[in-house]
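A single protein chain has been removed from this complex, and every other one stays in its place.
Showing subunit A:
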Amino acid sequence: MIVVLDRVACARGGRLLFTHLSLTLAAGEAAIVTGPNGIGKSSLLRLAAGLIAPFEGRVTRSGRIALTTEDLALDTERRLGEALSFWARLDGLAAADRRVAAALDTVGLGTLTDVPVRLLSTGQRRRAGLARVLAAQAPLWLLDEPGNGLDLAGVAMLERAIADHRAAGGAVLLTTHQPLELADARTLALEGFVAA
């Protein structure tokens, strides 16, 4: 199993968001978390990433994680390629620059390697976030609203990237408000307190 959430409860700011939520993702699996704003979708991803501790229950992971959220976490004054290479080098994998170049090609930003991050549009920033995930080569992808700001071609690219990752034995947990075509993906609808 790549990630197991065992009867977890999440409380934020003194408010209980959900309880008794269980989810297991094995290699090749994907789960889409849906629900209204503020219900705890992003918090669920942060739980899975280990950024916050569950109020109750247990989260276990095996292997590395790649996370993308609306917070880009890239140095805005640096060139896109350099900014992404920084994170790739932290992963300690060989040929960081080459992996970043390949990831940028995949997300359609191959020609913008030398452009400062601050000049990227919203959609391009989203693609850059996905490029970081691709370059990390982590088994578990945690994607928070990855389709936001993407055009139709971008959404298709995202769906392809997720399918390729699953085919390669990875798992994906993502939140979204927009329909994404992901074969055999489970849907986890958060409705407050308990996942339906």
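Going forward, a contact is a pair of C-beta atoms (placed from the backbone, for glycine too) under 8 Å apart; a residue touches a chain by one contact, two chains touch by 3 or more; residues count from 1.
Rule of thumb we're sticking to: contacts and distances are computed from a predicted model.
For the chain that is left out, the UniProt protein name among "Heme exporter protein B", "Amino acid/amide ABC transporter membrane protein 2 (HAAT family)", "NADH-quinone oxidoreductase subunit M" or "Peptidoglycan-associated protein" is "Heme exporter protein B".
Shown as candidates are A:Ala26, A:Leu90 or A:Leu119; the residue that touches the absent chain is A:Leu90.
Taking the complete complex into account, A:Leu51 is the one of A:Met1, A:Leu51, A:Ala95 or A:Leu119 that touches the chain left out.
In the complete complex, the hidden chain is touched by one of A:Leu72, A:Ala102, A:Val115 or A:Met157, namely A:Leu72.
What subunit A contributes to its contact with the hidden chain is residues 46, 49-53, 64-67, 69, 71-77, 86-87, 89-92.
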